[in-house]
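This report concerns only the one structure given below.
Removed: one protein chain of the complex. Kept in place: all other protein chains.
Naming follows writing order (A, B and C), and every chain is counted from residue 1.
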Amino acid sequence: MTEKQKNLRLFVPVYAIFFVIYLVACIIEPTFFTWENNVNLFTRITPLIIVGIAQTLVILTGGIDLSLGASIGLANVIAASLPFVNSPANIALWLLVPPLVGLGVGLVNGLIITRGGFPPLIVTLAAGAIWKGVSLFVLPEPGGEVSRGVAGALTGTLFNFVPVPLVILLVVVFLFQIVLRRTQFGRSVYAVGGNETIAIESGIAVDRVKIGVYALSGMLGGVAGMFLSGWMNSGDPLVGEPYILNSIAVAVIGGTSLSGGTGGVVGIIGGAYIFHLLNNILNLLAVSTFYQYVAKGLILIAALAVTSTGAGIRLGSIFRKRREAESG
Amino acid sequence: GGEKAKKTSGFVIGLSDFSLGNSWRVQMVAEAKYAASQKKDMVKELIVTEADNSVEKQIADIEDLISKKVDAILVTAANPKALVPVVDKAMKAGIVVVDFDNLVDTNNITAHVDVNQKEFGKVQGEWLVKALKEKGNIIAFNGMKGTTISALRFEGAKSVFDQYPNIKIVQEVYADWDYAKAKRAMEDLLAAYPKIDGFWSQGGAMSQGIIEAYMEKGMDPPPVTGEDGNGFLKIWKKIKDSGKYPGFDSIATSMPTWCSAKAMDVALDALTGKTVQKYNLIPIPTITAETLDKYVKPDLPDSYWCNSQLPADIVMKIFTR
Amino acid sequence: MEKAKTLAPRHELADMLSRNAIFFLLFLLVVAMFVLGEIVAHGFLSLSHIGAILRTASFLGIVAIGQTLVVLSGGIDLSVGPIITMGNVFICMFMNGLDANNVWSLSAIILLGLAFGSINGLGVTYLRISPLVMTLAVGSLVTGLTLIFSQGAPKGLASPLLREIGVGNLFNLIPAIVVTWAVLSALVIALLGRSVYGRKLYYAGANLKAAALSGIRVRLVKIIAYALGGACAVLSGTLMAGYTRDAFLGIGNEYTMWSIAAVVIGGTSLTGGKGGYVGTIAGAIILVLLESLLTVMNMPEAGRRIANGLIILIMISIYFRKRNRG
Partner (left out) sequence: MADHSSSILMEMQGIVKTFHGTRAVDGVDFSCSRGEIHGLVGENGAGKSTLMKVLAGIHSADAGKIFLHGIERRFGGYSDARKAGIGIVYQELSLLPELTVAENIVMGAWPRNPGGLLNWDKTRTLSGTILRGIGVEIDPDTLVGSLPMALRQMVEISKVLSKESELIVFDEPTAPLSRDEVSILFNIFRDLKRRGKGIVFISHRLDEVLAISDRITVMKDGRTVVTDSAASFSEEKLIASMVGREFSEIFPAKKGSSKDAPVLFSFDGILHMSNKRVAFSVQEGEVLGFGGLQGQGQIELLQSIFGLGGCESLSLQILGTRVAVKNPIHAMRHGIALVPENRNEEGVFPILSVLENLSAPTVDHRKRLGFIRRLEEHSVVRDMVDRLSIRISSQRQQAQSLSGGNMQKLVIGKWLIFDPHVIVLLEPTKGVDVATKQQIYRLIRELAERGVAVIVNTSDMLELIGVCDRVLVMNRGMLTGCLEGSAITEESIMKASVSDRDLVNAGECV
């Protein structure tokens, strides 16, 4: 099998599922296929795509980041606590501070994980609790305010036509596709996730790569938090909570294996869409929210069953790898 | 919207609720549904969305209601600031928007339907101060951290307590209006504080939890403020009738579950071209030991909220198996 | 071999000491926290307060039984919170406040728990979905079903007997629910340490392939772990209904992360195959004790979160320092 075949196997199912849902939605609900509704969807999936990429980076190294919710939350409340007059200096501040805060959160995670040799799941779970505490300290209850100018810039349109969120999400996905595919750091991410010892023995600075992915993950969390503060026009210390697990689900549906080393960001857009399409359609169909939970659960299971490269085993496949190998 | 004002029937109304976490909110939605069913001639459909306490989902819900081109949106907001842009968007789309219960921090809205939450806390606070003879250590039980209602009610109460130097709030607890959380916190507080003179509780099911924690330890509960949940009123009545706990007394303020129905009325008025006031205040009745019997409904379930416009059969359908 | 035999006893003793060192440590931590509580608030160490803490810990402890089994099998269960809520809501609906309904209600609720747990297990084993996301999806499903069946307003009441278990005391001293927890703990500890199933669980968690190639039905073993996880969660939700009498939506929410934290603090490895329930008991007590301590210390929400995070970090740094030293 070549790399191209593998990538097809990873990413085709996501987009297949996405298109099926999308088509069905167009047929059963006319308001679904309006430009307005699609712009709404771009805006909604953008933060999920950003954190999906963050989580993908970490998962590719064989780790996991459960503190993403906290970095989103912290950046979000800090963005909403910054002065909100439309001066260029403030805008620069507003664009810089939240990602840097996220970066800080991620750096600390990376340092604890690599220096202590602790399991990422627990470290980020604990660190997440701590940073959430800090967010609650910064802004105990939802509030604060964001400059409408900046907020508009993030969620509005370019040239009165192109939705900014669409631009953001395409740029981010493209950028990280390049990072993963064409940079030494990106390739090291795969090596570390594939096998840490081998990565070390190949002369890769594994600890630095790990610190790098957690830092990037934190930073992307910060960007997502900033975006959300613009969209919500305010801050909420707990806004990131649902993103913790949703980012993992999106990464996995997007074709990244939780055991690390395989996957990428190409499937993320499809994954994020699958996530949000459902609520959107059911809302448009005026189906009770109660049923939305059930539908979400079922579609998730279905999507995961098709795309997941989970660690379970089929008995007959214990030797499968070798068999594939031997038949060429 | 001007052109819609000509229509007098067949309205589609959206109700965006931020959470269905407790029986008050369920009854509030039921009131809206009941009101809609009573006005079938005008309301063609009521679409209820629930945001699971997520600001984001609520914004998305309202956007979807706008895409759906509903005639009016009733909204109770997860966060006052966050919904401003999306309400603007709805207004721009010519949709009538009425907020109630948890208001949106904007003036670009058709109308507000408000219950004065500060007053709610203040009435309770004033009563407690009097019951304690202006002196004593009290514990404040708040609702959910970060919600406006909880904050406003506490603000109202605190404005009272601050006037009395001998009233001391020794601790603030956030128990999410939840029975189990309040009771669990009480078990710790009873260990930590040998004597608490009174409780200012925002209500919900918390007051019940506080009282039962005392009773299960065989102790005499001090004065506890509360809300008009039937479960709490029943216990209160039982205690009062038994005469076994002389130290206890209470006051219950009431947050009408029918504020949603009221919001719908206002919205319908606006849709049919009647003039509506920008700001509509619903008065808060209070229940004291004297008027308790008038409000408590021994035959109805605990989860029922007594300040309701729902007929008994619908209440029974909602709250019993 | 002669040499090995003579050496064995001393090794076994040293082995046992180092194996159990962590339990002494956990025990010391519990004692220290109680003492600290007593210093902060006189009455913290009273029998009735200890009882109250143990009672709250029971709810967590019972959920964490399931979580421990699942984690040992190499998985994780994020659906326990929703399943607790489902148990809590449905048991009140089933019992409707009548003792006559006890038997069938309990059986039905346990079956429900087993069923949803099994769905987790089936997804993880047959559909090969990572437990993290599978149980997340099932959690969403369960939440939806609970809402649909209760229409958002939980109905019914716990029966008097359940109520007695939830709030009553044995000999006016020990909460009945703590006794229930103790009995369940003894069963689980025996199951893990002595039974064939327990052993197979460790095999499956330690090396799935090797277990499968040793003729162990690894899928079945895992499915049973998840099913028991579901059963423990509904049981906990049921007991919570005994404590609160009515059902509450969202009552289980925080237990998902709490149960994982209890398992981790108790020293069970999240990669599976290593650890046990004794540590989890301590983990559950420590978490509840911390919560209680922070309440009497009047700690704001922000501080609570930070304290919870710190205790987990401290515990893992202890475990891993030990491991790294060998």
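Here is the rule we use: contacts are C-beta pairs under 8 Å (C-beta built on N, C-alpha and C of every residue); 3 or more make two chains touch, one makes a residue touch a chain.
Note that the structure is predicted; figures quoted are calculated from it, not measured.
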Note: the excluded chain touches shown chains A, C
Among C:Ala212, C:Ala241 or C:Val296, choose the residue that contacts the chain missing from this document, as touch is defined above.
C:Ala212
The listed residue (C:Phe59, C:Phe94, C:Trp181 or C:Tyr203) that touches the chain absent from the view is C:Tyr203
List every residue of subunit A that touches the chain not included in the displayed model.
1-4, 6, 178, 181-184, 187, 190-191, 194-195, 197-198, 200-205, 261-262, 315-316, 318-319, 321-328
For review purposes, identify every residue of subunit C that touches the missing chain, sorted by number.
1, 4, 7-8, 11-12, 15, 190, 194-197, 199-200, 202-203, 206-207, 209-217, 269, 273-274, 326
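Assume only the chains that are shown with their structure count from here on.
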What graph shape do the protein chains here make by touch: line, ring, star, complete or other?
complete
Rounded Å distance between subunit B and subunit C, as computed from the means of their C-alpha atoms
35
Residues of subunit A that contact two or more other chains, please.
136, 140, 288-289
Subunit C: which residues touch two or more other chains?
147, 151-152, 301
What residues on subunit C touch subunit B, complex-wise?
37, 40-44, 46, 48-49, 52-53, 55-56, 93, 96, 147, 151-156, 167, 240, 243-244, 246, 248-251, 292, 295-296, 298, 301
Please name which positions on subunit C make contact with subunit A in the complex.
78, 123-130, 132-134, 136-145, 147-148, 151-152, 208-209, 212-213, 218, 257, 260-261, 264, 270-271, 300-310, 312-313, 316-317, 320, 324
Name, in rising order, each residue of subunit A that touches subunit B in their complex.
31, 34, 36-37, 40, 44, 136, 140-145, 148, 151, 155, 228, 231-234, 236-239, 242, 276, 279-280, 283-284, 286, 288-289
